[in-house]
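Apart from one protein chain that is not included, each protein chain of the complex appears where it belongs.
Each chain carries a letter (A and B) given by its place in the written order, and its residues are counted from 1.
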Amino acid sequence: MEQIMEYLPFLIPLLAVEMILAAAALVHVLKHKNYRFGNRAMWVAIVLLVEIIGPILYFTMGRSDD
Amino acid sequence: MNILTLEHVKKQFGGLKVLNDLTFSVPEHSVFGFIGKNGAGKTTAMKLILGLLNASGGTITVCGEEVCFGDTKTNRYVGYLPDVPEFYGYMTPREYLRLCGEVTGMSAGRIRERSAELLELVGLEDANRRIHGFSRGMRQRLGIAQALLNEPRLLICDEPTSALDPVGRREVLGILSAVRERTTVVFSTHILADVERVCDRIGVLDGGKLTLCGELAELKNSYRRDAVRMEFDMTEAQTAALCEKLRRLPFIHRSECDGRTVTAHLSSYREDGRELLAFLADQQAAVLKYEVMEPALENLFLEAVK
Partner (left out) sequence: MKGYHAFVKKEWMESLRTYRALLLPAVFFLFGMMSPLAAKLMPDIFSGMNMEGVTITVPTPTAIDAYAQLFKNLTQMGIVVLLLVFSGMLSGEIAKGTLIPILTKGLSRNTVILAKYTVSLALWTVSLAVSCASAYGYTSYLFRNAQVEHLLFSVFCLWLFGALLLAFILLAGALVRGGFGGLILTAAFIGILLLANLFPAAEKWNPVSLAAKNMQIIAGTVAVGAMMPAVCLTLAAAVLCLVLSMAVFRKTIL
C-alpha cells in the first residue's frame, strides 16, 4: 500500500494520458469508415488493448487522410 | 481585349509530344469550350496556363502578364477548378473558403459575405460538416465555390460536369453561364451537349493543336454543308424516281433516298435553293416536310479531329 502511495504521482498522469489517447483514438476509429489498412474491429482492439502504443500506431499509420 | 493568350505553346513529357504548337486566345466575357478526346492534352494545357507545369516552348499570357512555371503571380487573376478537386478533409466548407480567402488577402468581412453567397449559389449552404464525408458531386460544387471566391477575371474548369448526375450537370452549367457577366470562363469537356448549351466560343484540340477555333455560331455557319432534307407523301417507288431526277440537276451534286425521304446536297443553298423549290413545284411533288439542315456540333467536331 505504501508503495502504491509513493508511485501515485506517476500512476495518475500515466492513466490520464493513456485514457486521453485511447479515448481520442477510439472516437476517431468509430467516426471513420476507412483506414489506410485493417478494419474497424482490429483498430478498436489495438487502440484499447495496446496501451499508449496502440493510439500512436492508429494516428500515425492507420488513420486515413480524409 | 484578350484575357488569355497562348502562342506556339509546346509541351512534351519525355519523348511524348502532348502539345504541339498550340495557339489561341480568349476574349473577355466569353465562355470558351475546350473540346478534345480523352487524352488530347486538355488538362495539360490548363496546367500550363496555371503555371503548374513547365512548357517546353511558347508563351502564355494571362491579363497581359506572362505565366512562369512555379511562380504563381498570374494566378491572382485566375480561379481554377481541377478535374478531381482535393480539399482538406478535416475542414468544413466555410473554413476551407476562409483559408482560400485569407490566402488571396481578402478581408474577413468580405470572405464571410462571399462564402455565404457562393455556398448558396452551389447549394452547400447547409453543409456544415467536415469535407471528408462529402460525395464527389458535393466536392465539385465546393470546387466551384472556391474557384469563384476571389472574383477571378478568368475561371478555368477542368471537366466540371463529367462526374455529375444530370441534375447536378444542369446546375453547374447554369452557374457557368451565370458568371459570364463578371468573368471569362474556359472549360474543357468532351460532352458536346454541354458546349452547345453554354459556350459562345470553342476550340477543338487534336494531335496537340487546335484544329478548329472560333465563335460557335460563326463556325457552324462556315461549316454549313448545304443540304436539304425532304419528305414526300408518295410511294417509295415514286420517291426513288424523283430522287433520280434530282440527281441529274446541275446544282445538286449528291442525293440520297431513304424510304420516302430524300436528302439533297447543294453547292450553295443561297443561290440554288429557289431553283430546287421551282423544280419540286414543276414535278408536282407532294412535299410533306422541307428542311434545310443545320450542321450539328458533333459533325463539326468529328471533322476537326479527322
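Everything that follows uses one rule, which is that a contact is a pair of C-beta atoms (placed from the backbone, for glycine too) under 8 Å apart; a residue touches a chain by one contact, two chains touch by 3 or more.
If you're wondering where the values come from, they're calculated on a predicted model, not measured in any experiment.
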Q: Taking the complete complex into account, tell me which visible chains touch the one left out.
A: A, B
**Q.** Selected residue (touches chain absent from view) among B:K17, B:R76 or B:H265
**A.** B:R76
Q) Thinking of the whole complex, not just what is shown, which of B:S115, B:Q146, B:T161 or B:T239 touches the missing chain? A) B:Q146
Q.
Even though one chain is hidden, which residues of chain A still touch it in the full complex?
A. 7, 9-10, 13-14, 17, 20-21, 24-25, 28, 52, 55-56, 59-61, 63, 65
Q: Spell out, residue by residue, where the missing chain touches chain B.
A: 50, 52-54, 69-73, 75-76, 78-80, 82, 84-88, 90-91, 95, 99-100, 102-105, 143, 146-147, 149-150
